[in-house]
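Apart from one protein chain that is not included, each protein chain of the complex appears where it belongs.
Coming up: chain A.
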Amino acid sequence: MPFKRYVEIGRVALVNYGKEYGRLVVIVDVIDQNRALVDAPDMVRGQINFKRLSLTDIKIDIPRVPKKKTLIQAMEAADVKNKWENSSWGRKLIVQKRRAALNDFDRFKVMVAKIKRGRAIRQELVKLKRENAA
């Protein structure tokens, strides 16, 4: 199968190891076979190994190693934040973070909600079965 996500200038990637774990960055230059120069609006531009990156579908239009201001403008124009948060991958990460931050009380409320939902579903199922059998 051909590759669909390429390492290129402007490719948005997710850092999956190290100090910047979980951050969305943009590849602004390729240093050598293993490393890229990455940048993000709230981070100092720096090098990172490709093995620490997971490429996303999102790509923005920037010149090689843009100024921070240009980078931010390009990210706004491409609406990276919203595209990421609406993608299924982005949504999954948001849910994971939310679940990890749950309080003990919150976990109790989730449990109660799950039970209520299950009960409602089962009641409907029983009703439908009865209607079908009749």
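Here are some notes:
The definition used in the following text is that a contact is a pair of C-beta atoms (placed from the backbone, for glycine too) under 8 Å apart; a residue touches a chain by one contact, two chains touch by 3 or more; residues count from 1.
One rule holds for everything that comes next: contacts and distances are computed from a predicted model.
Per its UniProt record, the hidden chain corresponds to "60S ribosomal protein L6" from the list "Dynein light chain roadblock", "Phospholipid/glycerol acyltransferase domain-containing protein", "Transcription initiation factor TFIID subunit 5" or "60S ribosomal protein L6".
In the complete assembly, the contact with the undisplayed chain comes from A:104, out of A:42, A:61, A:104 or A:131. The chain not shown here touches chain A at positions 100-105, 108-109, 112.
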